[in-house]
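Have a look at the structure below, then the notes.
Only a portion of the chains appears, each positioned as in the full assembly.
So that you can tell them apart, the chains are marked A, B, C and D in the order they are listed, and the count of residues begins at 1 in each.
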């Protein structure tokens, strides 16, 4: 039986997330799972006619959870690198984000070249897009990888443990309102060639699930659900009142 | 500013209580299982059966020699490959039981070994079987030596439950982490986490100190 | 599970692991040394009869013992800067481990000192030795024997505790495993390798502890 | 009846029992003495298999002690053993100490066991200490409770390993008195002791050991007043001079 059959038979779609990444997936003030990816996977479950089960792990637990069969889908703000794709199968990117460099307002960095210096320390999230990009575009800077969500990097910046941070701009913009106004700014020029993809991942043997997810995104793009989700979670901040 | 923090605190507090409840649940169940298994293993470790002793020794070495986070990964993600697929909560309990019982085993074994040989001999001389010697004469006495460090170990085990957050059990530490993502007062959040841990650990520490003093007499 | 275990990748990442091992080793060593000093000083205060020394140290020990190390690390890392003290990660980690283990070590040493027979102290008193001399020549050498095995036990705990420093971006053994996992998606290989190295450290320390247990404990012989 | 047939025992290289042949008939009171380390304790500890032996055979009431098939529980129930350090169970009262084995080994009822226990306590003169814990008793009292505990199993044989040498001098008398009364009742007794008074009063035979060998045996008066061997003479003079 295919993986999809199994899901339908058991009546439950299991998704592994890391709840440290607003607005993608996080725990809201009521203690519930919420976020853009949660809504998407809920949509998938509805379309399959099964229940959604969200499994929440630390970053370290995500991949093992998928590989060991705890979860069917890995839904994280994860970049599909070629090396990673040797072990898991990534769906087509469902969104492209733009990594950015952010720093304190007072700091003098303006361009990428200002940051790409040996004396500059840059904070990133372990295993995130930001980490991959930062290593690629800021080879001279000192990179420190944090765990525990995008806020950790911002917090490390305000505490002075790093001089700048690299993360996708959405994640940064989301947390900015929580810090004193105008204390943190984003460098104007985004990092990288263009936008960077984020993708869901499944086990290599789940070929039909992989196809199904691609088809799902095709469908919601066509019927406008995709745009609604993105508008609510990514473009506006209304969700902050609800969650 | 204080009022602002305070209202934040009030807002998040119920969530923390659910975390505290989960921590207490994991801790309580695993303390009991660790104690039961640990006592059995400890008796084996203090016995004369060389083979069983060795086996338990290897087990203890693994459980004490590797970080708990590695053990919990093995239980949760590698055991499935051997056919044991567990949900996060039971997996957390199993991992705690594996790790904790090794520590309890060592405490029990050294407690049993602390009883002078004469007590064994005296019990043996009156014709009691090996099991009876252990149950009626040795264990009741070694409790004096076992209980204070055991309670101390309980405190360590309670704190070790914080590690089960890596497999998604929503206990106190995890509540702290997911809360930090939403509100920026990291220090306040972790102060609260610390205070809540303190509130369950410290009474046990006091108990341990008290028992130590009482048993010393 | 071992049939699709990829040893080649482990060897490819071996330099990373060895680098992590090196840092785990160095951090543990420095932290242990500082924790020993902290523990000795804390213990001296703990057993002294001067109240202003004794009670703060009791509070320190009890607070450390009843809160998780994770919380302590986080507190130092993000709390010290608010006080205007900025310490780099490794140093922060070392300080956290020092304070944490120091509290436990203080208790271990105290237990060791208490284990020295009262008669030994009286023998020292009777020949006119003063407090410092009794400590130095009679109590401490004997307490050492009782203290070294649990101290090495604490060292084992400390080595494992360094794994928490990965949270504040310190590169050590556990972090090596995490890096390999996030780059190559091979958690089993990564974590079992990490476990293997920790076991190696454990066995060395354990052997040392057993040896010291046999060699250093002086039982009063009647 | 206890019989040693060519018994040899080593602790690693140390030859602690060297070709022991000995026959203790029923009802005999045997006193064993000899310098420290000569193997006296080891000798009597072998009788109820607290120690294994490497060669030879020990037979107690027709049971071969060290044969693996021997019912140890039965054997030990027939032998009472009194230790130098008493080894009372510190977590039990005197009464509980005495009742433990009858209830758990002989499987008699608690009520009956308590009756026996009180009777034995009375016999050693400690009726009123039934509910005291060992820590609340003087050394001499503890040793007497230990004897009562041994007697509660109604053994045919009682073994004593220096029963008075951990006691204050004024308490030695009370313990020896109990032992004398036992000896007069005809229980088979093997007593490691240096109490000459006791030996002279009730022992049927004195056995002198050195370096794992039985050097000399004889009637107490003969032995103490006219030892045959030089080693025994030397030993006796040492314990007498002070």
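Quick note on the criterion: a residue touches a chain if its C-beta (ideal position, glycine included) is under 8 Å from a C-beta of that chain, and two chains touch if they have at least 3 such contacts.
Everything quoted here is computed from the prediction, not taken from an experiment.
A single instance of every chain kind is placed in view; the whole complex contains them as A x1, B x1, C x1, D x2.
Throughout what follows, only the chains that are shown with their structure count from here on.
Looking at B-C and B-D, the interface holding more C-beta pairs in contact is that of B-C. With centres taken as mean Cα positions, chain C sits 19 Å from chain B. The distance from the centre of chain B to the centre of chain D, with each centre set as the mean of the Cα atoms, comes to 46 Å. One finds 37 Å separating the Cα centroids of chain A and chain C. Among the residues of chain B, those in touch with two or more other chains are 69, 73, 77-78, 81, 186.
The set of chain C residues touching two or more other chains comprises 78, 82, 187-188.
Chain contacts in this assembly follow no simple pattern; the graph is neither a line, a ring, a star nor complete. Residues of chain A that touch chain B in their complex: 19-22, 26-29, 31, 55-58, 60-61, 64-65, 67-70, 148-152, 155, 175, 178-179. Put simply, chain C touches chain A in their complex at residues 77-78, 81-82, 86, 88-89, 166-169, 175, 178-179, 181-188.
Partner chain D is touched in their complex by these residues of chain B: 116, 118-119, 121-129, 132, 136-137, 140-141.
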